[in-house]
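Shown here: the complex without one of its protein chains, the others still in place.
Let's look at subunit A:
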Amino acid sequence: MHFLLAKIYKLFFNWVSSGSPSPQFPVSRRAFTASMAAIGVHFGYTCACVAIFKDGRADVVANDAGDRVTPAVVAYRDTEQIVGIAAKQGRIRNAANTVVKVKQILGRSFDDPEAQKHVAESKCPVINKGDKPRYEIDTGEDTKIVSPEEVAKLVFHKMKETAQSALGSDVTEAVITVPFEFGEMQKNALRQAAEGAGFNVLRLIHEPSAALLAYGIGQDTPTGKSHVLVYKLGGTSLTVTVMEVNSGLYRVLATHTDHSTGGESFTQALAQHLASEFKRSFKHDVTGNPRAMMKLMNSADMAKHTLSTLGSSNCFVDSLYEGMDFDCNVSRARFELLCSSLFNKSIQPIKALLEQVGLSTCDISKVVLCGGSARIPKLQQMIQELFPDVELLSSIPPDEVIPVGAAIEAGILVGRDSSSLDEDSITVDCCARDILMKEADDSGADVYTVLFPSGTPLPARRQHTLRGPGSLSSVCLELYQSEGRNSTPQEKVAQIVLSDLEPKEENHDIVTVITMKRDGSLHVTCTEQGSGRSEAVTVAVAS
């Protein structure tokens, strides 16, 4: 009905607009878009990052400390709350009132095993209040109970301030990324925290999709299907996701998350090495001293960052233990040796995941690297070795990929009148099997061309211009359907014969329009351009 009305109106409007051209609409809209900026926020376990979409491009903005990535650390001191690098550095002295990795318990109940793990690790005391975890902050006179959502809110607020200072104006429209494994409660908690910080959350998107969007995979030419591997090695977690890109739509095939591997593991390994070095030269064991270890961790963190670009790095800690200074050089080779088992552990899930979805490494067309630790050259090398023919996408700094993708999505959504998406998960009717067409190549051998790859969102329509030798008076188009990835035809669906064609010098141009409805039924129309002769078939769905 609506469709019909649209048609009627279209005719009507065309008639109207021909009468008086009205150029003001596009102009006004463009102006509208330009004035509206939107941001993408990535709120990670260890770090948060914000990117702005403005004037058609997305860019990460630096915070007040000049860093493009803000540690997701919140420290409470007396009456003030400190977010970011200052809180992280102050943690050495104020560990009990500093909240780190709040995302781990965000939106979880107290009994949740993940939450329990966080409670065990957290230096800031966590209490159980009505089955919800709460931080207990000592503000000097009294203890304050702070919910994880409030902590997240502070981080979001910091990100908002960062974006505002870069834009010079207020910005509320935001797209927030969430890990794929986040449940409904966690998503809601994150959304509430962001809204509490003054954001208008346009949409919550999954991190791997944001990564794909940042590189614009499948956005330019929406036909065809490919598989992309998203490798995210963040501060505390490793996530590997295999995604299918089909007709510009992304679909997660499988994902694997390991919360025990992350950038911190490497830092930890390096810090242990530094501690043993210190012990060797000064005969003092600092591993039992938490403050010294925290200092060493910070130093190791810096060294690790340096080693991603330089061959060697210097670690220097002033007055590490009993007034003794520590000075040590670490080479990249040493670092790689120290972390070799961790590297192996980080690479391991890829193969398992590919096996799980039944793909081989050559089926993957692109690998997207995200997360700060994906910068490590050794790791990149190892992944490259795993996928020798595949392009590793790392042109965007890995820790900025996800916020950039979120900002791009924000740019798409902002200015839309109805950007809100009621359902969180979108199920789409898709083509179940590959639809293939049999052709002959130059030598006359049979080749099969995929018209609709399996997983194509429906309804869909494709128009192909096929050619037949001009000498022929009749051509035959054979359609097959096949399951699986090897594209070998299994079942002939239909054949279309165009006969009584006039032989001519050039090839016959046959325009073939294939339409698939949402239920999967197929309609094929072939028209020979020269004579206008056409044939059509409708293939019904197997019941």
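In this section, a contact is a pair of C-beta atoms (placed from the backbone, for glycine too) under 8 Å apart; a residue touches a chain by one contact, two chains touch by 3 or more; residues count from 1.
One rule holds in what follows: contacts and distances are computed from a predicted model.
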| item | value |
| --- | --- |
| Hidden subunit of the complex - UniProt protein name among "DnaJ homolog subfamily C member 2", "Protein farnesyltransferase subunit beta", "Flap endonuclease 1" or "DNA sliding clamp PCNA" | "DnaJ homolog subfamily C member 2" |
| Candidate in contact with the missing chain, chosen from A:Cys328, A:Val450 or A:Leu466 | A:Leu466 |
| Selected from A:Ser209, A:Thr267 or A:Ser346 as touching the chain missing from the view | A:Ser209 |
| From A:Asn128, A:Thr143 or A:Thr223, residue that would touch the chain that is not displayed | A:Thr223 |
| Touch with the omitted chain, as defined above, among A:Ala65, A:Ala333 or A:Val541 | A:Val541 |
| Interface with the undisplayed chain - residues on subunit A | 2-3, 5-6, 8-10, 12-13, 16, 19-20, 22, 25-26, 29, 191, 203, 205-206, 208-210, 212-213, 218-219, 222-223, 243, 247-252, 405, 409, 412-413, 416-418, 420-421, 425-433, 435, 438-442, 455, 457-463, 466-469, 472, 474-477, 481, 483, 491-499, 507-508, 510, 515-522, 535, 537-543 |
